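This view holds just a subset of the chains, kept in their places.
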Amino acid sequence: MAEAMMKPPKKTLGPIAWMREHLFSSWYNTLLTAVIGYVLLTSMGPLLNWLFFEANFTGSGPDDCTGAGACWLFVSQRLNFFIYGFYPDELQWRVDVMFALLAIAFVPQFIEGFPGRKWLGIFGMTGLPLIGYFLIPGGSFGLEEVPSTKWGGLMLTLILAYIGILASLPIGTLLALGRRSEMPIIRGLCVVFIEVWRAVPLITVLFMASVMLPLFLPEGVNFEKLSRALIGITLWQSAYMAEVIRGGLQAIPRGQYEAADALGLGYWKKMGLVILPQALKLVIPGIVNTFISLFKDTTLVLIIGLFDVLGTVQSTVTDPAWQNVASEGYVFVAFCFWVFCFGMSRYSQNLERKLDTGHKT
Amino acid sequence: MKTETITQSNDSRPAGPKPWYDPRVRSIFFQIVAIALVFWGGYTLVDNTLSNMESRGISTGFGFLEESAGFGIIMSLVPYDATMSYGRTFWVGLTNTLLVSAMGVVAATILGFIIGVARLSSNWLVAKIALVYVEVIRNIPLLLQIFFWYFAVLAALPTPRQSIEVGGSAFLNNRGLYVPDPVTQDGFGLVWGAIAIAIASVIGLRLWAKKRQLATGKIFPTFKVGVSILVLLPVLAYFVAGSPLEWDVPALKGFNFRGGITIIPELAALWLALSLYTASFIAEIVRSGILSVSKGQTEASHALGLPNGLTLRLVVIPQAMRVIIPPLTSQYLNLVKNSSLATAIGYPDLVAVFMGTTLNQTGQAVEVVAITMAVYLTISLLISLFMNIYNRAVAIKER
Amino acid sequence: ATTLENVKEKGHLQCGVTNGLPGFSQPDEDGNWTGIDVDTCRAISAAIFGDAKSVEFTPLTAKERFTALQSGEIDVLSRNTTWTLTRDASLGLNFAGVNYYDGQGFMVNKDIGVSDATELDGATVCIQSGTTTELNLSDYFRAKGMEFKPIVFDTSEQTVQGFSAGRCDVLTSDRSQLAALRSKLADPASAVILPNTISKEPLGPVVRQGDDQWFNVVKWVLNVQINAEELGVTSENVDDMLKSDNPNIQRLLGSDGNLGEMLGLAHDFGYEVIKHVGNYGEMYDRNVGPDTPLGLERGVNNLWNNGGVLYAPPVR
Amino acid sequence: MHKWYGDFHVLRDLNLNVKQGERIVICGPSGSGKSTFIRCINRLEEHQQGKIIVDNVELTDDVRHIDTVRREVGMVFQHFNLFPHLTVLENCCLSPIWVRKVPRKEAEATAMEYLERVKIPDQAHKFPGQLSGGQQQRVAIARALCMKPKIMLFDEPTSALDPEMIKEVLDVMVELAGSGMTMLCVTHEMGFAKTVADRVIFMDAGEIVEEAPPQEFFNNPQEPRTQKFLQQILQH
């Protein structure tokens, strides 16, 4: 009597049944649906009109913005400034190369099963910054020098975030190890360092880094403003990174430590070969999330007078030639950030899901 | 002969190894080195700073806190005018920071919980709206959102002369929201008393009702009765005392409103941006907290016959709170720190007033920045401490 | 090492300016800075290096500026900074002179129908943080027994944005800035600048205290420019003037004597300054004068013998 | 009764009649659908075809029916599923107080009674996390009993326990069986099955393969699949 072929009775859901189940299952759900539906219907129309239907996309100057909608012309005319800042036009290919390399290294990370994506990722973490180190500022290999004061816009935002995260990873790892060390003084120092940095707002850190740092250093020792902002961001970020990594270290079962001990591995080998590879993999989502928040926080460099993408937009929306383009500018910046952050957060969520199931097997 | 021997012996520890092979000695050595490095680093830093400051003729010390400030601040919770000292500007900034932080924490928590639960709603539309909200808001820099709210709100509101009137006594315009300021007269003490009594009796009622319910299983309509007591008793006292309250109603004088209580747009925008932004994070925390309670728990609760609502209330939420609290704490800390972005739109918080104007007028950057950082450190330690205490109270007892 | 030596070693001058104020210091789209404060720095650069381009600009907000100078982040602060006693005495700074004599004024929206500052009782005032204007404002209203509400912004850009968004009735700043800021409004005609001037605002370059040589360099570059105008030396005729037999001009341009070397500069530093940047009048006309969008008359900023207060000590 | 997970036919044409007071042991290889079956009885899983009738109430989508059935059926899980934020006593009283609306005093007295029966009255004020596995499982049994159910379901109650604790729990279950309660128990403890079961049911691939009193089942299994399974289990 094995009815192996018997099919389950299909629960068929027509659109009406679907709506009954998902929108109108009870009186308050019906009410909620009605209210939200009404608000959506009334607000989406004008918004879409402003964004697209009545907006101006083409033209050559402020006078071509005639429609009632947004003046995207403003953005497209200033796009060069928003992306490269003051970087000289004829040298912008160098930035473009970096953008391309960045895309080559990291876009495959989002594609399941892309051949060699692990190696591309490793290149992105090591080779890419090295190339960037020579390419962007120039000054060697016959490349014309571009001082950091000329960097700006999206490119500066990416540089700040990228270097910040890259440098804070090793420092954060050391701090996390220190915080879990059995030596009370080392642990204490790490705890104090981490907690202090985590407690202060980034803008005070940036303020210190940008105008006060030379006061603390011996006379004559000085770095340019960008490097100092980077030092501030990195130290601040590594405190957060340390906490993320500590979470990973704590998630590694004691048995792993003991097994490594039993195999005779010393402390650094134990950490480097057994514990950290597992812990770091475990916290990649956390690291990506930290990166996202750092990426957003780079906007604060605007307050210390660096022209990141928000800074460039802000400095142009008051241009008297263009009337009332602030909304367009801000929407553009919001969109830039949103695309990057949303992509990354999706990536980390997928990874989290994968790790989650990976654990159960 | 290769043997493994485990012998009992009454002599104490085996003879110690050479010091440099003893992990204890090594660890002490490393720690001493670390401490020495830190002290040396700290010393050079302080030394450099002092000598740099001296060679550049920068005045030092905290004497400046006594000097008269001489600049105005638009909003302060403590009495302030331009003749008061720089020390006072510190308190003005601090209270303003605390105000917007506290308001933000409350609003973000409420909103975050609502949205977090909405994410799990069975209503498709509600769940999707909550999802879109979270994904949009948390992926856009806060600074940008602050600018947006500030300038968008300002642009949307009318000038003082075209104020939006609410009931003839509250006014909304681009200078802020003006509401009447209650000025208590003699005899208002009676109303205060009534309020106190009402609150006390409602608490008593709740305790009694819970006890009765546990004792007899009967449920008392605490909420309805409680609200009635809270409203009726003070109102009654108010009329008995002969309406001892006058309202300082804002009025248009010259080109601005005077009188009443003002909520300035800077505060509103900052508060809005901070709450909306933080709420999107709290929503995710709440959602994952609820999801983290294992399915077995819900099943066991169902197997015991508890319906969905009670399962959520008695089994899921109490356990979810344990998962929610630690990340919630760090969101609160983030909110407090982020309130320092006030400086971008001119809300007079600690960073804007003290680390901004005061620092600039006195030029004593090291002292001012040190004080500011100490304040944030203290706030964050206090919040952590408070949250840890709570956390310990709700922690699961383990073997 | 002295600041001058440091600067020479670095190969460039680090100069703190505003982060955007037309006429004083403002970057264009390519990052080239212009303005009267910028030209002051260029003149110093010309005096040291014989080249007006060996200067890098650090944009600073008002509240960052002194810390930046104190810490050594910049060599000279040329950021429309008012010379006051406190700043001279307690901040560890020295004002090297005045490159623009200014006074604080008010700009109001036409609609509110105010024509004099005394009618401003109860006004909401937009203002830039960390300025003397913040203090003067408070003094002025207190002295007149009037009330006001200050809205304090970080940058002048935000101040204008706040004003044009209707957040405040009045924007207060130095009068020269008001003109610049007004030009940034979407509709400049909608705002008027009130006639009142409520303070003295001598603006000039600032250096750190305790390095007299550097102080002298900056001071005398400025004086050279003013003297040049008085003597009729311009960037156009400076080469001809080298052959002038007026001993004053000869000393100024270094064709006679080596006054420059006393300052630690080249003997012909005056020539380089005028050649690359021009005299004070040229600098003024180029950046803020009547033919610029700001359209400011010389007024008190004219030479002493032309009804102004510019009176530079002689180069001798 | 039939049940599907998506297209996967987990339970095929199960047909079982349990009399009051009967004690039934269900066994079978992993994945054969034992848990699923037992969870259907409590409506923790939905069945798609066929009828489940518990104490004269048919389990349908009607919430009232589900509630009624759940009150009459106690369940003990493999992983105990105690509520870690409540003490042992509170765990036991939760359902009586909130579902049956018994006064707390009374509920606590009953709970203590049952805790005594499972031999851990002294642990009443500890939290589950502070107990050993065996003790936790006994609390889970007491908790289920506190609802005074007519039927008890056990889903491998001992498989998450250490060997020594298994005995504690089995002892309690044997005692319970002696008291005449209707029991359905998924277990691999053949000793237990021999001692108490009225019927042993062997399931494989979602079907009931064999159904017999224990002596017969163990000594003289009919189906080849059962024989093979018993061989494996009894090997060591």
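The letters A, B, C and D name the chains in turn, as written, and every chain counts its residues from 1.
The definition used in the following text is that contacts are C-beta pairs under 8 Å (C-beta built on N, C-alpha and C of every residue); 3 or more make two chains touch, one makes a residue touch a chain.
Since this is a predicted model, take the numbers as computed values, not measurements.
Asks: Stoichiometry of the whole complex?
Replies: So the complete complex, counted chain by chain, is A x1, B x1, C x1, D x2.
In the analysis below, only the chains that are shown with their structure count from here on.
Asks: What is the chain whose Cα centre is as far as it gets from that of subunit C?
Replies: D
Asks: Between subunit A and subunit C, what distance separates the C-alpha centroids? Give it in angstrom.
Replies: 40
Asks: At least two other chains touched by the same residue of subunit A: list those residues.
Replies: Within subunit A, residues 207, 211-212, 214-215, 219, 303, 314, 326 contact more than one other chain.
Asks: Send over the residues of subunit C in touch with two or more other chains.
Replies: 67, 70-72, 154, 161
Asks: Could you pull out which subunit A residues touch subunit C in their complex?
Replies: 81, 85-86, 88, 147, 149-150, 152, 207, 210-215, 219-220, 222, 225, 303-305, 314-315, 318, 320, 323-324, 326
Asks: Which stretch or stretches of subunit D touch subunit B in the complex?
Replies: So the residues of subunit D in touch with subunit B come to 42, 44, 63, 67, 70-71, 73-75, 77, 79, 81-85, 94-95, 97-99, 101-105, 126-127, 129-131, 143-144, 147.
Asks: Enumerate the contact residues on subunit C facing subunit B in the complex.
Replies: Where subunit C meets subunit B, its residues are 62-63, 65-67, 70-72, 86-87, 90-93, 111-112, 114, 121-124, 129-130, 134-135, 137-139, 141-142, 148-154, 158, 161-162, 165-167, 169, 208-210.
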